[in-house]
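Just dropping this structure here.
A protein chain is absent from this complex, but the other protein chains hold their places.
This part shows chain A:
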């Protein structure tokens, strides 16, 4: 007779076996829903990467998004998640926006509400825009320059409209003198002096110091117009008044959203948004694995978050539905950074870089497809000035260079290695795996690294505090970074400009403060020619490598699902490798 525990195991094993049989039986049997699934009609693996899959201009149908992560806010001035910026273009417009083209061509800025990309004064301090004729709100009233100014002013009210990017505020009002429209004593609430609106069609920005990326900041949803009489302040994100091709029909936070055509939007005024579907729905689910299954079944068209298919469905997709998958770069870089306050000797830092096994780190990140390409420097491909082949420490081969690591250790004065601590967020499974991989590699040269998993929700107060980093002896920090806008400034400056070292919320974890690098940033910011600025960012990147404060792991890639019925699908570098949502359709 079986004992209780044996019975328990036997019963469990029986049911597990039954499940596996059921799971195997259903392996290739995804049923067809109206979303269209599987092989029929899918143009092939990576068909949407750097080119357009299923080109079509046919209108109609409902585009169905699903996601496991809600927006931080749908308010144009409050959202900061990448997918939110992509999606918000359905119901917001900006003076300029990113070109509707696949891949890196998407990073070019084109006029949106403005008639052109602006007239920039010779000193780079004044930007003047004239609005197009016929641009309207969802009630048919014209969008005016004052609406744009008011929308931008909202970002100053951080005590009410919190959470969004404040680049424009930092550029136009670095001393933060304006207090936002809700505390504005001017009768029209348009008291921000750095923006002038001489008439309803003209808007002039006056910068106290030149910034070559100012147009990039104006392309963010945070620079969208908001009409004063429709501004519900903190609650605006629950029902945004539309200036784009779709307007809100319904929204229940964490559950669903439905957008329908804005019949007051005029296609002739918009060269970017195709507005192909008749309606757009978003469903939020709490079960990410179930979400992947529903995508495969054809119930939905794509994952709004685009963070990649989960590990449990990934193999099934790659083996049975590969033609429905794309494998783009996300623009994120995954890396380890070495705080100089803890490891001040450059040769000790070099020893870590040489000893690291890049191939093993790539595997820990999920391999070449789900993890990304091995990175050898800190500027991701696609940005002006990037050179993915620049490999000063020989990382692209994948194998560690133990001889050079030992040589560096000898120069560092610690030929037998040293002890340090790797700090890693406790809520990022993959980052913990990379920390363990790095720990193993370093052992080979005698570097004993202890792993400290800190509360990932408290990142800004723990690794974002140079004092805490020093007190805890974090010699290695595992992190990731993506640019808010696709230039060297957007990507590199918070990480390596010494003037960006903060006492809380710091991102320059290495505390690199090199006069030459800081000076190059000043030059690059004044440069309005993106190619010339790119050359300067290339020089900065070289100097960062020379300082040996970063060990880049991967230029991140992920595997995203594209339903067979989706048309005009392509990934855009401007949206961190996500599909350009504003171009998608569902009728072939």
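Just so we're on the same page, a residue touches a chain if its C-beta (ideal position, glycine included) is under 8 Å from a C-beta of that chain, and two chains touch if they have at least 3 such contacts; residues count from 1.
Convention: contacts and distances are computed from a predicted model.
For the chain that is left out, the UniProt protein name among "sulfate adenylyltransferase", "3-methyl-2-oxobutanoate dehydrogenase subunit alpha", "TldD/PmbA family protein" or "ABC transporter permease" is "ABC transporter permease".
When the missing chain is restored to the complex, the residue among A:119, A:141 or A:183 that touches it is A:183.
Of the listed residues A:238, A:430 or A:501, the one in contact with the hidden chain in the full complex is A:238.
For the chain missing from the display, the contacting residue among A:58, A:119 or A:255 is A:255, taking the whole complex into account. When the omitted chain is restored, the residue from A:62, A:196, A:266 or A:289 that touches it is A:289.
Taking the whole complex into account, chain A touches the unshown chain at residues 7-8, 11-12, 14-15, 19, 22-23, 25-26, 29-31, 73, 80, 157-160, 162-167, 170, 176, 180, 182-183, 233-235, 237-238, 252-255, 285-287, 289-290, 293, 297, 455, 457-458, 460-461, 468, 504-505.
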